[in-house]
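Complex shown without one protein chain; remaining protein chains in place.
Up next, subunit A:
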Amino acid sequence: MIGTLACEMSALRLATSCSSKILISTRNFPARGTKPLPRHLWDMKDLEEKSGGEYTHKPLRINKLGGRDPETGRKVNQHIGGGVKFDYFMIDFHRRGPSDGISTYDERVLEVRRDPNRTCHIALVAGIEGKRWILATENMKAGDIISTTSHLSENPVIGVEGNAYPIGSLAAGTLINSIERYPTNDSEIFVQAAGAAATIVRHQGDFTVVKLPHKHEFSLHRNCMATVGRLSHADIDNKIYGSAQMHRRFGYKMSSGLFHKKDGYFGRKIRALPPVRQLDTPPTPPPPTQKFTLSKKELSGLHGHAKVHNLLAHGYSTRDYPQ
């Protein structure tokens, strides 16, 4: 009874088939619609070539992709392209320091400046090992001394703004940014937009649960490094481009002008938050795509003694006359 009812209601769906008696609610069904496209702003391969694969704090002049896929060269994003080329500053997102618990790696902020390539401000810091650019936190200014430690303390630490700690040693409720997804030096990071900050929710064994600005919770390794504080330039939303032309100068193009029906990605949705997502091991890169060209014979899909001359299929045979 329930099964037939549920089958009629599109909002409810029964697992596997209607005959089984397990009811599953699929509230977020159907698919949510079109996702925003990748922006493809800069050619990272070119960046690697120009910097020699190593970090440099010097401004670089890298190629812009203009919304084109770096592999295929095809236009992916209609709304990116053109504009003025700005110098690119490489940002060091992975601040790691000594893990002995006594010493810290200290750096002095030399300069905080805006970066046309990203929303939040960037800070040039110098230490024993050299200079690097990092994302500037809200109150960071030239002359500040910031420190980094990779030591996992037993008692929760109340972090100082601008300092970097492993997330496992920070007290719950601390605002953090530039959070590594995995405790590696090449992982991507969470929270890099202007004015954004994540919160540490709780610690669970080897993992720490972090609440990101969009309120989703992620469970990350406690060794992942993060910088304490909110990111700078929070008032970027109050600033205005002024004109569509100014948008174009920055390389953002207008929408096409053609009417597009709005789909499930638009509008306000009230949904339950997804469960805490645990990031345990970094994802392995997908296998490289292979390209084959099959001959007509191979395309026929016939093997062994079934593999005959392709004309046979069209009525030709070794017979002299049709049967």
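The rule is short, and it goes like this: a contact is a pair of C-beta atoms (placed from the backbone, for glycine too) under 8 Å apart; a residue touches a chain by one contact, two chains touch by 3 or more; residues count from 1.
Convention: contacts and distances are computed from a predicted model.
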Name under which UniProt lists the unshown chain, selected from "Exosome component 7", "Large ribosomal subunit protein mL37", "Cytoplasmic tRNA 2-thiolation protein 2" or "RING-type E3 ubiquitin transferase": "Large ribosomal subunit protein mL37"
Touching the absent chain when the full complex is considered, from A:38, A:101 or A:130: A:130
Absent-chain contact - pick from A:49, A:69, A:87 or A:188: A:87
Touching residue (missing chain; options A:59, A:98, A:173 or A:264): A:59
Subunit A, residues in touch with the chain not shown (by the definition above): 59, 83-84, 87, 106-108, 110, 126-131, 145, 249, 284, 286-287, 290, 306, 308, 312-315
